[in-house]
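Of the protein chains in this complex, all but one are displayed in their positions.
Naming follows writing order (A, B and C), and every chain is counted from residue 1.
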Amino acid sequence: MKITEVRVILTCPGRNYVLVKVMTDEGVYGVGDGTLNGSELAVAEAIEHCSHLLIGMDPQRIEDIWYFLYHHTYWRGGPVYAAAIGAIDIALWDIKGKLANMPVYQLLGGAARDKVLCYGHAGGRTPEEVEESVRHLQAKGYRVIRAQIGGYGGSGMVRTQPPPRASIPPTQYFEPTPYMLEHVKLFEYLRKQLGDTVELCHDVHEQLTPIQAAWLAKQLEPYRLFFLEDPLPPEQIGSFALVRQASTTPLAMGEIVHNRYDALPLLQNRWIDYLRCAPMHIGGITEMRKVAAVAETYGVQMAFHGAADLGPIAQAAAVHLDMVIPNFGVQEWVTFPQEAYEVMPGACEFRDGYAYPPERPGIGLDINEELAAKYPYQRAWMPLVRREDGTMHRY
Amino acid sequence: MKITEVRVILTCPGRNYVLVKVMTDEGVYGVGDGTLNGSELAVAEAIEHCSHLLIGMDPQRIEDIWYFLYHHTYWRGGPVYAAAIGAIDIALWDIKGKLANMPVYQLLGGAARDKVLCYGHAGGRTPEEVEESVRHLQAKGYRVIRAQIGGYGGSGMVRTQPPPRASIPPTQYFEPTPYMLEHVKLFEYLRKQLGDTVELCHDVHEQLTPIQAAWLAKQLEPYRLFFLEDPLPPEQIGSFALVRQASTTPLAMGEIVHNRYDALPLLQNRWIDYLRCAPMHIGGITEMRKVAAVAETYGVQMAFHGAADLGPIAQAAAVHLDMVIPNFGVQEWVTFPQEAYEVMPGACEFRDGYAYPPERPGIGLDINEELAAKYPYQRAWMPLVRREDGTMHRY
Amino acid sequence: MKITEVRVILTCPGRNYVLVKVMTDEGVYGVGDGTLNGSELAVAEAIEHCSHLLIGMDPQRIEDIWYFLYHHTYWRGGPVYAAAIGAIDIALWDIKGKLANMPVYQLLGGAARDKVLCYGHAGGRTPEEVEESVRHLQAKGYRVIRAQIGGYGGSGMVRTQPPPRASIPPTQYFEPTPYMLEHVKLFEYLRKQLGDTVELCHDVHEQLTPIQAAWLAKQLEPYRLFFLEDPLPPEQIGSFALVRQASTTPLAMGEIVHNRYDALPLLQNRWIDYLRCAPMHIGGITEMRKVAAVAETYGVQMAFHGAADLGPIAQAAAVHLDMVIPNFGVQEWVTFPQEAYEVMPGACEFRDGYAYPPERPGIGLDINEELAAKYPYQRAWMPLVRREDGTMHRY
Partner (left out) sequence: MKITEVRVILTCPGRNYVLVKVMTDEGVYGVGDGTLNGSELAVAEAIEHCSHLLIGMDPQRIEDIWYFLYHHTYWRGGPVYAAAIGAIDIALWDIKGKLANMPVYQLLGGAARDKVLCYGHAGGRTPEEVEESVRHLQAKGYRVIRAQIGGYGGSGMVRTQPPPRASIPPTQYFEPTPYMLEHVKLFEYLRKQLGDTVELCHDVHEQLTPIQAAWLAKQLEPYRLFFLEDPLPPEQIGSFALVRQASTTPLAMGEIVHNRYDALPLLQNRWIDYLRCAPMHIGGITEMRKVAAVAETYGVQMAFHGAADLGPIAQAAAVHLDMVIPNFGVQEWVTFPQEAYEVMPGACEFRDGYAYPPERPGIGLDINEELAAKYPYQRAWMPLVRREDGTMHRY
């Protein structure tokens, strides 16, 4: 059995996606997703470049192809390659599932649970609005809910400067103190209003310094978070020890970790409680499964990234893994644009706070290429964030 | 799909084996091996006991059943439970492979190599006899060869005391000095006679103290071993640091490690180069795969135990994994009694120094229950070893 | 003097027990207990298997036999072997005591105290019921009392699913949040009602993640526990550092630790305050005494496991040790079914919160084999616990 073609499909049904379709000489094909928000074209070129070498290879040899993809660039690591490998890897598991006539989670070892606990995103401009948003999610069945004032940084985003030209993102200006103070009050308020049992998360989005993150984790301790997400940027992983010792607030990290070895200090030192990589962004199912095994060894649970910056196929890859890995913690959950569901029909179902993988063979989704072609790629960039004095900050 | 019966088959076609057959309501069944040399009856009871709870479970949910088996005893760990779980786990992968119509290595990710490098056992009473034995294995295609004078301990086994009764093993008396001196000379001799390129191993069989092991590893360094196996007993894993720093002789360990957490210090501290567990003895394919991922993370290769104390089904489970794991190093290889091949037809092939997994769906072997019944279990024990002064030593 | 027979007595006087009787050519015999709840048959086979080799050995050479038993299986470690060795070891100490005409504690060094402080189990469905239960135990003389809502996990056990067949245990479903919140409130309530001086324990029964355990230990800190027991499963011993730094709540661990080397990180890192192994479950008096010496070295006290999953003989083995070891902390205490006391006459006495070893030679108990035979083994399993989403959890 041979790979005959690797099609890269750049499409924007509401958002940009980098999709792949791996075709074979036996008719069966696999679909994958390598979307890297704001870097779609680089990923597409990375896939296109390696696709020439994939022609003629046996798509059943996933492990072999994974290491071939990993090593064929010599320089390695980084989100662009990881997403390119992830897209192809998901497509190969899709093919294998179709060959076996089994959904992917069956190939991975079979269901270790009945359904996949999800967490949703609540937000608002005031504590009252956030409370309302949490209650709205509770009504939909969510048991775990992320709460933020504003998007990221809350009223720490002290002002916004319009972009110099249309299509360019505006610049936001961030100061940590108002953000930190406001969110301590938010969680005090939410616990008072919502009681003890709802599970609440918060995403710092890597915007604090180590000692600020430690301070915030400690101040939030009385409100018993489910986890505090991304308290530090990946460059300061070595400072997790500081945040860790400051409180018993559970810590989550990983949505911009794209490599097993970058995650290793977090796991080996038991500095976090939830590893939040996306399977697609770390090299696909093949690699994510191995990283999950390392995490399990150190008592760390998986909470796969599942924001809108990935699509329904990548989401399904995560849910198939969620069904199987022993150290599943929670799955981040969002709804995609309707057009995206149409371009990628067959998405996971969500009912009463839980996700369910497709029961069709393989990943369970398809790509409607004709429809995808109607939504051409729209150049876009991530938000820009600076400090009040103009210093470049992190989004 | 449901498990309807778990048959435990104790049989002795040349050696004792503890086999299992997991039957389902859809006719398909799986075979497994949980042989624990000298503890067959305890393993058989452990399997028999949990089998009552397995009836009615879905055999496709391997991950779930694994954790069920692991936790249902509350007390956990140790070789008896690990082998019991291993036997059932292999049988469940056999079922899944049959359902998918694929050999197990395909389910695990597909072949990452074309064939499985094996090492064989050379021995003799003198260096000259060992040389002859090595050359004999080279003629069969072996590129990696373990060399020992005697079985384990060589002429360090200074005398043997006949057993008090028939059927009871005799007691051997061991002194480390003659063993160590003789084996330094052996490898000096072998390198001189055989040249630089043949890959040579040696198995200490956990018979030395930490500083003796360090001494031996250093003395053998000029002869460039492929690995020095089991230099220390598992109780002294903490002394691997000592052996490690003494030389650049590659170190292997693990045939009596039956638990991920027992192996972890060896991996995390990068104290060894090859982890030598048997999949069957650590809880089967499900667990071995995870441990292999941890080992890979720390740059440790796998060299699965494959002595005569496990059977053709357990050997095939190892070879399926060998085909897939990226950090494969080498596979220990032995030939089984002819009767064992008949009781368990369909074993892996061995050609020119390499093993090949069965290409049939599942594990690829079957159990001839009628024939197995003709070879009833023969009570047997492991060898006993004492020191010259009568102190109980380790086999 | 020679061992002539090792009788394994499986009996169920109210509960299953695995008892042994080591017979000698001089008439004197020893009794031991190797009960491993839910794994009785595997332990019985392990004892039966090694018993063949024991015939003819001198029962006075306890140290020698201990290492012989430990090494004769080659694969070693794990609860099955540890219990098998433990049973025989206790019986050998019984013989030696009878030969010396002394109770075992005299042979071990003689009494270092007059009586053995015990802790009892209080429980109930509400804080008020638990308070009543505590007061009831106080009235019996207990100074140290373990308090739980429900058995383990309290109202975290959110539902129970009836078993598919009679004789199979039901499945309970556990969620950590209600359990944790409720027990913080319980201890706040108990301290308020009962005052400062009663010593209170709590058993987490390994049901939490590391950060949850750290949170709970910290929340309970104001209520000054005597100890918090088994906050983590043995696989996550490496996370005790996290729990340790979170609070000054004393920590206890060990009822499912069956090996000196598994306990070592807890001791060497001074991560716990009480080591809670059962002598029977770690290889008997011979091994427990050494482990206690290591614990003493690191300032850790002993609090031997003494639940209903072991019997009066194993209890007596613990109490003999309790009388002697300098680092005695407390002894867990339960009452056995009346039939068990009849099958194993001569149990320790309990008066006013303290236990007293039998003053008869040896262990001080006997086995009524005729009566034991009237209570045949009843197949039984440990409880099963899953998470709300169906994930296999730990009992």
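Going forward, a contact is a pair of C-beta atoms (placed from the backbone, for glycine too) under 8 Å apart; a residue touches a chain by one contact, two chains touch by 3 or more.
Keep in mind that this is a model prediction, so the values were computed, not measured.
All shown chains touched by the missing chain in the whole complex, by label: A, B. Of the listed positions B:Gly299, B:Pro345, B:Pro376 or B:Gly390, the one in contact with the omitted chain in the full complex is B:Gly299. Listed residues A:Arg76, A:Lys192, A:Arg351 or A:Lys374: the one in touch with the omitted chain is A:Arg76. Of the candidate positions B:Glu48, B:Glu175 or B:Glu199, contact with the unshown chain belongs to B:Glu199.
Take chain B: the residues that touch the chain left off the picture are 112-117, 196-197, 199, 224, 244-245, 248, 250-251, 270, 273, 298-299, 301, 326, 328, 354. Although one chain is not displayed, chain A still touches it through residues 36-39, 41-46, 48-49, 52-53, 55-56, 64, 67-68, 71-82, 164-165, 167-168, 234-235, 237, 256, 258-262, 281, 379, 381-382, 384-385, 390, 392-395.
The rule we apply is simple: only the chains that are shown with their structure count from here on.
Chains B-C form the pair with the most C-beta pairs in contact.
Chain centre most remote from that of chain B: A (centre = mean of CA atoms).
For the pair chain A and chain C, the fraction of shared interface numbers is less than half, so the two copies use mostly different residues to meet.
Averaging Cα coordinates per chain places chain B and chain C 33 Å apart. One simple way to say how far apart two chains are is to compare their mean CA positions; for chain A and chain B this gives 40 Å. Annotation: 45 Å between the Cα-based centres of chain A and chain C.
Counting only residues that touch two or more partner chains, chain B has 64, 67, 260-261.
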